[in-house]
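The complex is shown incomplete by one protein chain, all other protein chains being positioned as in the whole.
Here is subunit A:
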């Protein structure tokens, strides 16, 4: 059976269940319908044969990842708007720059997913603020060696996600 056929069958049997599952998590029907659709699109893009012993658990795993991506995007936008609102008017970037930055932040947030909070913060202080490791150590109240290790760990983590997913 081709992978397309099995996706088709999964769709017929489980689409409305998945829709309901997503609606419970997202609290709104439009986003749930979008993400249900995305889940099946993801499946179609997979080249390997589908593992269909536990189809709902399988769909749920993919859908859960998409829900988190969706929330991450929403939370980023929200936090970004709040951060912008605190800037003096003269420093608010143009619409184009805002779009650009938000896209970049989304990419970075995905790569940083799963890092421990301290590792993440150390890395971001270096990356966003351009602080030296010594300054970061002072600001976070940890040793210079720890900062060096954290920043290197974070980069390695991103490397793996980026090049060896």
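Here is the rule we go by: a residue touches a chain if its C-beta (ideal position, glycine included) is under 8 Å from a C-beta of that chain, and two chains touch if they have at least 3 such contacts; residues count from 1.
In this text, contacts and distances are computed from a predicted model.
J.: Given the choices "FecR family protein", "Nitrogen regulatory protein P-II", "Glutamyl-tRNA(Gln) amidotransferase subunit A" or "Ammonium transporter", state the protein name listed in UniProt for the chain not shown.
T.: "FecR family protein"
J.: Considering the complete complex, identify which of A:62, A:108 or A:142 is in touch with the unshown chain.
T.: A:108
J.: So that we can see where the missing chain sits, which residues of subunit A does it touch?
T.: Residues 24-28, 30-31, 64, 67-68, 70-87, 89, 91, 93, 95-102, 104-105, 107-109, 111-112, 120-121, 124-125, 127-130, 132-133, 148, 151-152, 155-156, 158-159, 162-164 of subunit A touch the chain that is not shown.
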